[in-house]
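With one protein chain held back, the other chains of the complex are shown just where they sit.
Moving on to subunit A:
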Amino acid sequence: MEATLFYILALVTLVGTGFAITARQAVRAIVYLVNSFFALALIFYLLGAPLVAAFEVIIYAGAIMVLFLFVIMMLDLGHPERMKSPRLVDWIPALVLVLVTAASVGVLAAQHHAQPLAAFHGISVRQFSQTLFQRYGVAVELVSLQLLFALVGAIYLGRRR
């Protein structure tokens, strides 16, 4: 059951990302990407990470993608004729990279022997937060400092001169 759901969601994620990177308008790319991130959040939930799944929906789909959308609409970049889309020649190095990666993944998958896999463990919110605030307390402080610096930098860059 979980495996079937995982493969369907993986397909949705890959197809959504594929449409997003080939979309001609930036707004459509963002909407396809939100779709793909929702499927990815469900994959996180299936992998036993409910908190990360919730943050994926709230922060990625809810905040970062809306920020992108906001900037695109504020700068009026929604018109495809104003954005230079890549020519066919520009896609060649990207296609070579994707083909090399897919081929190496295929070689690895062909050599992979089916071995007994350990059962997936779900991690409870209690375990997550205990580890976060006991073992990685310094990291939380560093991340909050980093967010503060990003805020100050964005205000500095965005003020009118």
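We take it that a residue touches a chain if its C-beta (ideal position, glycine included) is under 8 Å from a C-beta of that chain, and two chains touch if they have at least 3 such contacts; residues count from 1.
Rule of thumb we're sticking to: contacts and distances are computed from a predicted model.
Comparing "ATP synthase subunit a", "Membrane protein", "Nucleoside ABC transporter ATP-binding protein" or "NADH-quinone oxidoreductase subunit K" against the UniProt entry of the hidden chain yields the protein name "NADH-quinone oxidoreductase subunit K". Against the chain not displayed here, subunit A makes contact via residues 2-3, 6-7, 10, 13-14, 17-18, 20-21, 26, 29-30, 33, 37, 40, 43-44, 46-49, 51-52, 55-56, 59-60, 63-64, 67-68, 71-72, 74-75, 77, 83-86, 90-91, 93-95, 97-98, 101-102, 105, 109, 112, 117-123, 127-128, 130-132, 135-136, 139, 143, 146-147, 149-151, 153-154, 157-158.
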